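One protein chain omitted, others in place.
Right, chain A next:
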Amino acid sequence: MSDPSTPKNTPRDDSNGQQPGKDAEETKDKVPSTPPDATPEGGPEERADLEPTPTGPGSAQGPEILAVRDGMFGVKGTPDTSGYGRLRRVIEFPGPSQRPYGSWYDAAIDRIAALMPNAGQVITRVVIDRGDLTLHVAREHLLALVKNLRDDAQLRFEFFSGVSGVHYPTDTGRELHAVYHLGSMTHNRRLRLEVSAPDSDPHIPSVVSVYPGADWHERETFDMFGLIFDGHPHLTRILMPDDWPGHPQRKDYPLGGIDVEYKGARIPSPENRRSYN
């Protein structure tokens, strides 16, 4: 069964005497799952592609690079005896899509463009990934866009499913994302909007005036991420106590927990366990 205390740390010598065999298995397991262009052995043309776009906000073209990770087992500060320390993995989010988008997406985006003359500034990116449409929206235009999305008969996204915050500490300048899921019961469609704000200025307009059901969702996102929804009728904490310091779902907020001793072994708290990311 899963024993979190068993170290997978190659430099450490312990009761587990099967290290070489394990390493061989890890090679088998790991190498195919990493993108081929992420390893140093990748072809030169892919590498040339990757080098000029370091960590940071995604470029207008090509996939959005979230982070570059080195090594394999999350081990830092010990000699690299495994040989995997040179592995390099680039974390790429799905990039913007090109027309034709397919399905109902082209018509809907054309309709938005017809309704909003400044559609180019409103929608900064159109991403179609795994069959779902995501519109990245400039925050200052969010309210106008959702109003059109709800009210126009050809769009008619009358159903507000929820807003969920995501904190990307490495996405400099747009660390905090608010992800809205809208639904059109009339046309049986689903749409995702993604709005981002920098950590230094965590303000996003509230959509409560358009979707009253967004009330508690925005309060929760404020509570958990510190995103301030301007125009919300009473943006207070909802799940945490009123006097709680910090915003728990942010990546810089610790999970907490204590080590547990079991049959002489010390099992670290979940956030101090080996991370394979």
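A few notes on this one:
Here, contacts are C-beta pairs under 8 Å (C-beta built on N, C-alpha and C of every residue); 3 or more make two chains touch, one makes a residue touch a chain; residues count from 1.
Note that contacts and distances are computed from a predicted model.
You can't see one chain of this complex, but its UniProt record names it "NADH-quinone oxidoreductase subunit D", from the set "PTS fructose transporter subunit IIBC", "NADH-quinone oxidoreductase subunit D", "Hydrogenase/sulfur reductase subunit alpha" or "Peptide/nickel transport system permease protein". Between the chain not shown and the residues A:R125, A:H181 or A:H203, the one that touches is A:H181.
Interface note for the absent chain: among A:A114, A:L239 or A:A265, the touching residue is A:L239.
Considering A:R88, A:R125 or A:R192, the position touching the chain not shown turns out to be A:R192 (whole complex).
The missing chain lies against chain A, touching residues 1-4, 6, 8, 18, 21-22, 25-26, 29, 33, 66-67, 89, 91-94, 129-130, 132, 134, 158-162, 164-167, 179, 181, 183, 185, 188, 190, 192, 211-217, 220, 237-242, 248-249, 255, 270-271, 273, 275-277.
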